[in-house]
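Removed from the display is one protein chain of the complex; every other protein chain stays in position.
Up next is chain A:
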Amino acid sequence: MRLLTHNMLQCHVKSCNDPALNFPLQFQEVELEQIEAEENEALLLNLVGKIDWPALVQTTSELGITGLPPTKPDVVKNDPALMKRLHEILLETNVAQGKMVCRGCGHSYPIKDGIPNMLLAEHEI
């Protein structure tokens, strides 16, 4: 699972609806892996508009990943160093093992062999 996917996921337990807490999920005991990805400028620029920047900054800092400005820059396109770093973080940083824990309800979503398990029990839907 790439970090870009993590930025799109949230805790979706029905009773867990405080947006300040159900996103972003907190990584725990993770094993990271860098996997080379094709360059795609159009995708990166689209992602910058789509992702939640504060959540990405929080998550990367919890993982010990550096190189992102704390607030989203107005123009990213003219900053090749930042574009390169975003490519490495969003598209090339993969979570192979670990779990994602909700800061609201404590639900733990396991990640095994790169596949997050986002299934809920019937009573949580």
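Here is the rule we go by: a residue touches a chain if its C-beta (ideal position, glycine included) is under 8 Å from a C-beta of that chain, and two chains touch if they have at least 3 such contacts; residues count from 1.
FYI, contacts and distances are computed from a predicted model.
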The chain dropped from view, which UniProt name applies: "GTPase-activating protein", "NEDD8-conjugating enzyme UBC12", "Geranylgeranyl transferase type-2 subunit beta" or "Uracil-5--methyltransferase TRM9"?
"Uracil-5--methyltransferase TRM9"
Footprint left on chain A by the chain that the document does not show:
1-2, 4-5, 8-10, 12, 14, 23, 35, 38, 40-47, 50, 91, 109, 113-120, 122, 125
